[in-house]
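In this view, the complex is presented without one of its protein chains, the others remaining in place.
And then subunit A:
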Amino acid sequence: MSNVTSENTAVPRSPVVEMRGISIGFPGVKALDGVDFRMFPGEVHSLMGENGAGKSTLIKALTGVYGIDAGTITLSGAQVSFSGPAQAQAAGISTVYQEVNLLPNLSVAENIMLGREPRRFGGIGWRAMRRRSAELLAGLGLDVDPGSLLGDHSLAVQQLIAIARAIDVNAKVLILDEPTSSLDADEVAELFRVIRSLRDQDVAILFVSHFLDQVYEICDRLTVLRNGTLVGEYLVEELLRIDLVQKMIGKELTTLDDLEQRAHAVVVDESDAATFVSASKLGRRGAINPADLPIAAGEVVGLAGLLGSGRTEFARLLGGIDRADTGELTIRGETVRLRTPRQAIARRIAFSSENRRDEGIVGDLTVRDNIVLALQADRGWFRPIPKKKQDELAQSYIQALNIRPGNPDALVRNLSGGNQQKVLLARWLAIAPRLLILDEPTRGIDIGAKAEIQKLVFNLAENGMSVLFISAELEEVLRLSHRVVVLRDRHVVADLENDGLTVDSLLTLIADGRVASDDEALAEIEPTPTTQGGTR
């Protein structure tokens, strides 16, 4: 690693990575078309673009996952051609992908050192491995036992472990693909601290994220792609956000503003609607403390809280994914015990998981099969949905949700994240739910798809569907919800009408500002009645 000097801030030096005229084609698609891209040492660079813009493809070209059809890649002045990620890694290019690609059944230390285990007498030096992992984890400020199983940790911690793994390689270039999508504010701050320290050691960092705030906070330079072509390279400080968004989507974004106005219009209309579902002292040990939650027909209720606050856990009880061990659930006046998702679906409650890959899509099935799956399961196997009806369903949702590619026979795993999310939405809409629970439906997807999904939630609620909406983005929660329920430390701490609520006021409720480590400050908010506003 070169020495750290004030040279960092000097005029641009020669780029460490330079890609020129990169083209990659897949059967039927041109994923990248003559794209130029460069990265400088000691800079945090961002790659921006909608889903399908070619960001992932470009990263995979750089890391040797895909071969390129045309163009050149230069690393530290020398032309390179990697035949796989291992070669790229050996050359100093490390990657942390969007989905955690580690082995849950191995220990944390084994995951961090996998493939580079310290050797001792021809075997693995277990002690050195543990020590090295512990150092790396400590460097990230993570209190994790290196000997524990990876699978025992939350998704967020797994993500940080993946980053620890990437940092361990003496990386010249570190690629972080959506590293913050499953992290809460504290963890993001922690990650940024690590990114800055690596940047100061002259590492070139590629930070890919859909969170504009984060991009503007951490990045020095960014490259915008659209539909597989280069739009341009910009210094972050010289590019206004609104300009960036326009460059990314190539059109003016007015949909979001529309929503804002309509949100408040609906609040008034629906204030006296009948309660569709009501949770009463519903809880599950180790997941969520007993809490009340009534949801009216046509109401959008937002759940706000940090990762691990119990927001997902609570929603899972309502969706029948996990069984509640206390309390009861009343659906249209009838008390029910949901033991399986199937029973929830039979009562037209749909739960769309935040974990798209493991709990959502069925990757090797087609778009059509994925869309009809829940409906078909509900009908039973011996009453197949006629082929013609399936095609109609698939076609209508592909059009309504603008799913791309619009081919019902495409395998879902080949779709981009945003389009997979839309396929999942289509699956749930196909069963005509009365209550749709959306857990982080807009995570890791581009701004255009995000706006489309938000708009959809709105239209659904207007037509009488209840929606329980969970998102880490408080702006989004506020924009969409009629009511916001705030959770902290597995307790419901507030249940508020969305009338004059601001992000700041929510943040104060969720924690004492962004730094939630101050226990005393938390304790002051603690006495808030946990079921305030529970009965309306």
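Heads up, the rule we're going with is that a residue touches a chain if its C-beta (ideal position, glycine included) is under 8 Å from a C-beta of that chain, and two chains touch if they have at least 3 such contacts; residues count from 1.
Going forward, contacts and distances are computed from a predicted model.
Its UniProt record calls the unshown chain "ABC transporter permease", which is the correct pick from "Formate dehydrogenase subunit alpha", "Ligase-associated DNA damage response endonuclease PdeM", "ABC transporter permease" or "2-oxoacid:ferredoxin oxidoreductase subunit beta".
The residue touching the chain not shown here, chosen from A:Pro41, A:Gly54, A:Gly92 or A:Gly360, is A:Gly360.
Of the candidate positions A:Thr340, A:Gln399, A:Asn459 or A:Thr502, contact with the hidden chain is made by A:Thr340.
Of the options A:Leu114, A:Ile242 or A:Ala377, the residue whose C-beta touches the omitted chain is A:Ala377. Looking at subunit A, the residues touching the absent chain are 319, 321, 340-342, 344-346, 351, 353, 358-365, 369, 373-374, 376-379, 381-385, 427.
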